[in-house]
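First comes the structure, then the notes that go with it.
Shown here: the complex without one of its protein chains, the others still in place.
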Amino acid sequence: MARTITMEVLRYRPEQDAGPVFQTYEVPFTDDMSVLQGLLHIKDELDETLSFRWSCRMAICGSCGMMINGKPALSCKTFLRDLAPGPVRIEALNHFPIERDLVVVMEDFIDKLERIQPYIIPKEPRTLEQGEYLQTPAQLEKYEQFSSCINCLLCYAACPQYGLNPDFVGPGALALLHRYNADSRDGGAAQRMELVAAEEGVFNCTAVGYCSEVCPKHVDPANAVNQNKTTAAADYFLGFLKPKGSRT
Amino acid sequence: MGDDAMSRPLKRSNAPIFWGLFGAGGMLAALLGPMLVFITGIAAPLGFILAPDAMSYANMMAFTGHWLGKAFVFAIVPLFLWHAGHRVFHSLHDVGIHAGMVARLVCYGGALLGTLIVAWALLLIGF
Amino acid sequence: MSKRRPYVRPMAGWWRKNPFFVEYMIHEGSALFVAAYGVVLLVGLVCLAQGEAAWNGWLAAMKHPLALLFHLAVLAMISYHSWSWFKIMPKTMPPLVIGGKRVAPAMITGAGLAATVVASLILLGLVWGMTR
Partner (left out) sequence: MEVYEADVVIVGAGGAGLRAAIAVAESDPALKIALVSKVYPMRSHTVAAEGGSAGVVQSHDSFEHHFNDTVSGGDWLCEQDVVDYFVAQCPEEMVQLEHWGCPWSRKPDGHVNVRAFGGMRIERTWFAADKTGFHMLHTLFQTSIKYPSIKRFDEYFCADLIVEDGRAQGVAVIEIASGEFTLIEAGAVIFATGGAGRVFRENTNGGIVTGDGMALAYRHGVPLRDMEFVQYHPTCMPGTGLLFTEACRGEGGFLLNKDGYRYLQDYGLGPAEPEPRNKAMELGPRDRLSQAFWHEQQKGRTIDGPQGAVVHLDLRHLGEKRLRERLPQIYELAEEFLGVDPALTPIPVRPAVHYTMGGILVDGRCASPLPGLYAAGECSSVGIHGANRLGSNSLAELCVFGKVAGLEAAAFAKSATRRDSATLLKQAQKVEQDARALLTRTDGTERIAQLRREMATTMESGCGIYRLADTMQAACDTLDELRQRFRNVGIQDKSSVWNNNWLLTIELGFQLDVAQAMACSALNRKESRGAHQRLDGFEQRDDEHFLKHSLAHYDGAGPPRIGYGDVKITHSRPAVRAYGAAGEKAEKLAKEAGNG
């Protein structure tokens, strides 16, 4: 019961710290406690000033991603029992600017999400009176996995190519882009190709594959990115065959 | 929010050319690489499994003299170089050497030079 | 006035900080061996084009113990390349569905490695047959 674990938390308070520093806390823990619960204990009992994002506690809202012992993970889904005897090292997600403590600036991702046109561009328009589009379970399966992305950004923290070149659209957003392309209701693939094939697009990926390794929702973003390399390459070479001007 | 992002012009990447060559070379290297190394670097020089004169001048001229042999050599050597050049170029970037044009010239230029030399040699050997 | 001052962490040495990345760098490093081997073949080809004497010189060099050692290293790294190439393969292709069931990634990797074995045996057989 009375077990404790040492949590070394990376702190950065822009108004007082020149750069990030580790601060150590002793946290009592039980077997069912997640890293998030450990942090909440710190905030409630030891240090009110520690800032971090969280909400659902059940690995679905995507807020609580952080580096835990050097690996990107959801803190609500990582258990202290598995990290004992510790110490546990907690840092803000890699590759993003630290706003403060464990909170990163994620505007860049939102910006990218907006650029992938993450909505159905109907292949055939349909009115509400006509009812739903038919979509067989097999058609659903083609994109379902890529639609389970919770935008937790772990894959971005895992991807060195994003770290090296933040212009890269990155695994998570490309997985979502692919989700729409692969949806039988959608006809927007050609429109989205511009971004896929751009200098910011899929060819920044060197198939490191760590993105898929850390993804808590088995989205397999590496697959989405690399499949689209083939598509983009095909589009590139076919482009030479098409009459000039027909390419948008 | 994001309005400027939406209107930022996109430049099409020319990577497909290099990526395609990289992929083809990688695939060849994966499928045939180990055995080729074994044959040319170990078995033939040692006369192990293969006859000691397996790579004799006559044999090799016959092989490279045939158009099929030429095609094989022209596929293997340049594609290995393109594969490696592309990877090395990215690895330089990975370790923080963003030499830009220089790196590009060394990696892809080297592969291109190698390709030209192979073509020249094969032509010299004749049919 | 906003007091925001986001801190950007440096990337230097990133690949040393995680075993996964170390492994990635090793398989990227295999390209150096592929390149070296490509150059060896290229030199051989040039020698061949220059005539018998040059070719025999190249052949002799290939028999040097250091050359043999070098080729052993190349063999190891290129084999590693084959393995990692096919390990990533499932990630690079659309899901393969056979008989209504999705083929497991390990199956695809296995199939790739099997193809390597088959191709290698054919190659060896051909060379053996042609040079007997």
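Observations on the model:
For clarity, chains are labelled A, B and C in written order, and residue numbers in each chain start from 1.
As a working rule, a residue touches a chain if its C-beta (ideal position, glycine included) is under 8 Å from a C-beta of that chain, and two chains touch if they have at least 3 such contacts.
Only a predicted model underlies this, so the values are computations on that prediction, with no experimental measurement involved.
Within the set A:Val88, A:Ile150 or A:Ala224, the residue that contacts the chain not displayed is A:Ile150.
Shown as candidates are A:Glu91, A:Asp183, A:Glu200 or A:Asp235; the residue that touches the absent chain is A:Asp183. Considering the whole complex, the residue from C:Arg4, C:Lys17, C:His64 or C:Arg102 that touches the absent chain is C:Arg4. Residue-level contact of chain C with the missing chain is found at 2-5. Seen from chain A, the chain kept out of the figure touches residues 13-16, 32, 43-45, 48-49, 51, 53-63, 77, 79, 99-101, 103, 105-106, 110, 113-114, 117-120, 122, 126, 128, 131-137, 139-140, 143-144, 147-148, 150-151, 176, 180, 183, 185-186.
The definition used in the following text is that only the chains that are shown with their structure count from here on.
Annotation: 11 Å between the Cα-based centres of chain B and chain C. Shared interface positions of chain C, i.e. residues touching 2 or more other chains, are given as 11, 15, 28. Of all residues in chain B, those that touch two or more other chains are 90, 94, 96. If you check the complex, the residues on chain A that touch chain B are 110-111, 114-115, 160, 164, 194-195, 197-201, 203, 206, 229, 232-233, 236-237. Residues 11-12, 15, 25, 28-29, 31-32, 34-35, 37-42, 44-46, 48-49, 52, 55-56, 59, 62-63, 67-68, 70-72, 74-75, 78-79, 81-82, 85-86, 112, 115-116, 119-120, 123-124, 127-128, 130-132 of chain C are the ones touching chain B in the complex.
By the touch rule above, chain B contacts chain C in their complex via residues 25-27, 29-42, 44-46, 49-51, 53-55, 57, 59-61, 63-64, 73, 76-77, 80-81, 83-88, 90-91, 94-96, 114, 117-118, 120-122, 124-125.
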